[in-house]
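Got a structure for you, questions after.
For this view, one protein chain was removed and the others were kept in their places.
Moving on, here comes chain A:
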Amino acid sequence: MKSRLNVIDNSGAVVAECIKVLKNAKWAEVGDEIVVAVKKARPISEAMSSSMSAAKIRKGDVRRAVIVRTKKEIRRPDGRYVRFDDNACVLLNNQQQPLGSRILGLVSAELRFKNWVKVVSLAPRVV
């Protein structure tokens, strides 16, 4: 069983499972890209399909994502160690652009340093 993350954008997915870390390392941190399989998605009603983004996320979809919060503490340059309450990600398309149009909740400030500009700008709060 692989790590499960909460999906905090409005793409329709709710829970995603990490199936691959897209860097030459054993684990991914905040700001790293991963491949996820969607384990839980919000039901898509036909009436809403037009207003939402073109890509309809269903359960079982394999997508890319970027990690935005981890329960494992991350080291900040001033020496602090920061950790969040859960693991969360934002789904991406193949051009590394976020699939959803809004992000709900916090994202870590690490994203700024790892050049996820679009995600940071969408986020309501960056801590």
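Assorted remarks:
As a convention for this text, contacts are C-beta pairs under 8 Å (C-beta built on N, C-alpha and C of every residue); 3 or more make two chains touch, one makes a residue touch a chain; residues count from 1.
Convention: contacts and distances are computed from a predicted model.
The chain not displayed here is annotated in its UniProt record as "60S ribosomal protein L24", chosen from "Proteasome subunit beta", "60S ribosomal protein L24", "Integrator complex subunit 11" or "Ciliary neurotrophic factor receptor subunit alpha". Summary of contacts with the chain left out: across A:Val14, A:Ala37 or A:Val82, the touching residue is A:Val82.
Remark: the residues of chain A touching the chain excluded from display are 73, 78-86, 105-106, 125, 127.
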